[in-house]
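Note that this complex is displayed minus one protein chain, with the remaining chains in position.
First chain written, first letter: the chains are A, B and C, and each begins at residue 1.
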Amino acid sequence: MTKERRQMLHFDSDYMEGAHPRILKKLMETNMEQTSGYGTDTYTLEAKQRIRQACNCPEAEVYLLVGGTQTNSTVIDGVLTNYEGVLAAQTGHISVHEAGAVEHSGHKVLTLPQKQGKLDAREVRSYLQRFYQDENQEHMVYPGMVYISHPTEYGTLYTKAELEELYQVCQEYQIPLFLDGARLGYGLMAEGTDVTLEEIAALTDVFYIGGTKVGALFGEAVVFTNPKLAKHFFTIVKQHGALFAKGRILGIQFAELFTDDLYLRISRHAIDMAGQLIRVFERHDFQFYLKTPTNQQFLILEKKQMKQLAEKVSFGFWEELDDDHTVVRFATSWATREEDIRELDRLLDTKF
Amino acid sequence: MTKERRQMLHFDSDYMEGAHPRILKKLMETNMEQTSGYGTDTYTLEAKQRIRQACNCPEAEVYLLVGGTQTNSTVIDGVLTNYEGVLAAQTGHISVHEAGAVEHSGHKVLTLPQKQGKLDAREVRSYLQRFYQDENQEHMVYPGMVYISHPTEYGTLYTKAELEELYQVCQEYQIPLFLDGARLGYGLMAEGTDVTLEEIAALTDVFYIGGTKVGALFGEAVVFTNPKLAKHFFTIVKQHGALFAKGRILGIQFAELFTDDLYLRISRHAIDMAGQLIRVFERHDFQFYLKTPTNQQFLILEKKQMKQLAEKVSFGFWEELDDDHTVVRFATSWATREEDIRELDRLLDTKF
Amino acid sequence: MTKERRQMLHFDSDYMEGAHPRILKKLMETNMEQTSGYGTDTYTLEAKQRIRQACNCPEAEVYLLVGGTQTNSTVIDGVLTNYEGVLAAQTGHISVHEAGAVEHSGHKVLTLPQKQGKLDAREVRSYLQRFYQDENQEHMVYPGMVYISHPTEYGTLYTKAELEELYQVCQEYQIPLFLDGARLGYGLMAEGTDVTLEEIAALTDVFYIGGTKVGALFGEAVVFTNPKLAKHFFTIVKQHGALFAKGRILGIQFAELFTDDLYLRISRHAIDMAGQLIRVFERHDFQFYLKTPTNQQFLILEKKQMKQLAEKVSFGFWEELDDDHTVVRFATSWATREEDIRELDRLLDTKF
Partner (left out) sequence: MTKERRQMLHFDSDYMEGAHPRILKKLMETNMEQTSGYGTDTYTLEAKQRIRQACNCPEAEVYLLVGGTQTNSTVIDGVLTNYEGVLAAQTGHISVHEAGAVEHSGHKVLTLPQKQGKLDAREVRSYLQRFYQDENQEHMVYPGMVYISHPTEYGTLYTKAELEELYQVCQEYQIPLFLDGARLGYGLMAEGTDVTLEEIAALTDVFYIGGTKVGALFGEAVVFTNPKLAKHFFTIVKQHGALFAKGRILGIQFAELFTDDLYLRISRHAIDMAGQLIRVFERHDFQFYLKTPTNQQFLILEKKQMKQLAEKVSFGFWEELDDDHTVVRFATSWATREEDIRELDRLLDTKF
């Protein structure tokens, strides 16, 4: 639904711009320095160190990868053994929108019901209980990992209590908990959340801090808080075609994002903008499919209304609700301009 | 062997700096523009168009990927069917230094002997003849593709006649010829080569134009001159975790590299620098393992000499020749500074 | 739940005995004959010819494999290309009880809701429609095949009209329909079915005729009624470790099963026995979870009752219904003895 005409307002996604100017500036300044490749440079070491500090997890193993699907499939393949699959919500990104990348590496995504994109610890426990009671267990894929996203694909968040419960179940069954943080910053800065970066580090075995959608040109920082899971991960990354030659480009970006709280501050901006966006839609009596504490908001539009609005504003198609209504997504980001939201407000005033 | 001390001279590899300044400038200028993702933006369209023109192949399908191993394994998996493998030189990058990425996707690398990194068309024909005469053929992996690199891992080049012969064999047996051009620019600009970009496009079914090692921050442009091979390649790229979210970052880089012959001009610089480097080593009576027309030069060093030199200069370890001698690699690139070569010359004068 | 004590009555499954005596006799008679391997022998040729005749499909390609999971994963991997997955019911054998064999070959099982183990053509059409309307389609696994089982894992059967509808949807979307016939004989001989072997051949692209559960020592005969799907299938079978060295052992078994209607006659026996079994359970007022027209019957037992019964009779555990009740499966087969059913009847009289 993206249109690249002049004067369109864009709320399609959180990866429409380049990078935060500070990052580009740093890339510019360091451009002709010569460094060794594949993440052995000092910028990468610095980035890893800053991330370990921010996570309060000095023993964590940190790896910098390029994109989200790549990170999901590499981590999952790196952690699972061949008879294991990964538990995920039916709406999990790995389950629906990664073109079968997990299966390409030979692992099944074992799906569980979701509530607004979230897994319920009780469902996970119940699945694991039933599995280990099943006489035919050995004919089935072993559940070897739990995958959650935070924020979820629906922009929703786990509470600290919910994360604790999930981690507890994983600990009981001795399987790792993996948190996909492609939009992690927007979760950490959401109003009312009681989940911090340190707590995520404490309540998962491996997670990643998304850069692509939060201020970087690209990049996802994988944090193995359980470093035993990272054995030979470098080679697994290489095998997945995910090893970035000029590692320092990733290092510089994450070092910068984790200097002066840049990552959190720009995430906070997206949340502020999302708040304004919600108020604009409320003022114009739009019907929300889901109002979330993060940077994604879901509206229900009549098809005719959607078509008209799409002339002036681009946004994300989400799903058909019924023959007459469609669910659409509006996303803000670190780069959203307040004036665009005001402009949207004016546009809605005119009934466009 | 990379050392990151002050005042070291670096000839380790051709990916030690960032990007050509024109590329960074363009990334800066376009940074806050909003574009759609995954390569649907206008910069990517422009880059593809420019590449098709440079190749004189208007019907080619062009895809922009991030790195070399990723590109090799994605293209090979995208082109082969499940009972097929890929023929390559024993020293081919896919065969040795990609951590089994091709096998990870289920395909065997069928190795043939090499001469200075090159495949001989007669060896390929002989392999294919024997295969199709073998009564046990159906118990074996079908040769479904021929992989070559140009320049090779040894910095050597195919002649036009050699490429024609290879393509001829492939045509006879109806299997695609795939050329890994991770260092393509350095091949195109080599002294005495009779192989142009247009000819590569005409004499292969799919190849790629390396950006990572030739002026870009990162990026490899895959050109399917036989577009039938590219069916659903977008989804295959996604499945391999190789789809880049902010596609325009790739598009901008390749559009720039293919404006005003930037790609060729900066490649030419590396060749000039390699020529100077050769002359420096010759003047100091170094023994060459392989003197090549491209940007990589291979020397034989005594171990003691190597150790001393490594105090002041970083270079690539290649292989143990015997108990006393080691083969090492010196690489120039688009970014090599003439003053560094002069400095090396002075250093060698001092017997370091 | 299998107990191997003396005097137990066994209704666990349909693969508890060896082979029909006629098959063993033939294996005995031909034992010292010398034949070439891998299915090139005359017995295999004869079996294939008889199967083509029985299917009224002279152009079909027939392959003889060893077991069901092997056959499913080999056929699916042989037919799909790498960006495709297979649509199946959530309860489909490939989805639940094959330890991720399909995913091991890199393909996703795309699950749809089921009704008593069956896929509904409308659900399939709706899935395909939504898929091809989805703007994110290229980020998803392509549905490349529909998998059904007949009889299903629940012993239920498609009607001819239902099969026609499914085949119609597949034809519209140009994807093959694959029918898992591990228990095919018991489906063909069921009371009231209007589906014949010829019709299955006409209404699918590939299916298999189960031998392991229907009179053979082992063996599944794959019938590609659309022979274009079978390209290099021999090599795919070899690659999956599914090529049987002494092919004639499979050939002899299927040649015998397709002589004098042996396959159908012994299947009919299992159906007759299932009818008697139903009447025994009805007479003793057991509660059926599912009463089917084939050889599998599902009862709801109280836990205490189940435990008592299990002292004397072995049967299959199916699933927990609630805290107090369990669903169990009783299976008959070509080998079920009428006296065992009478003995069960007597046992139930005694309240065991």
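We adopt the following convention: a contact is a pair of C-beta atoms (placed from the backbone, for glycine too) under 8 Å apart; a residue touches a chain by one contact, two chains touch by 3 or more.
As the structure is a computational prediction, the values presented were derived from the model and not from experiment.
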One chain isn't shown here. Among C:212, C:225 or C:267, which residue touches it? C:212
Out of A:236, A:273 or A:331, only one touches the absent chain, namely A:236
Residues on chain C facing the left-out chain by the touch rule are 2, 4, 10, 12-13, 15-19, 21, 24, 27-28, 30-37, 40-42, 66-74, 98-101, 104-105, 212-213, 217-218, 235-236, 238-246, 249, 335
Footprint left on chain B by the chain that the document does not show: 1, 82-83, 85, 96-100, 103-109, 111, 130, 135-136, 138-141, 317, 320
State which residues belonging to chain A touch the missing partner chain. 77-78, 81-83, 105-106, 138-140, 142, 232, 234-236, 238-239, 243
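Note that only the chains that are shown with their structure count from here on.
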Edges wherever two chains touch, nodes for the chains themselves; is that graph a line, a ring, a star, complete, or other here? complete
When all chain pairs are ranked by how many C-beta pairs they have in contact, which pair ranks first? A-B
Name the chain whose C-alpha centroid is most distant from the C-alpha centroid of chain C. B
Which chain is the middle one, judged by CA centres? A
Between chain A and chain B, centroid-to-centroid distance (C-alpha), Å: 33
So how far apart, in whole Å, are chain A and chain C when each is placed at the average of its C-alpha atoms? 42
Check: chain B positions touching at least 2 other chains come out as 105, 235-236, 238-239, 243
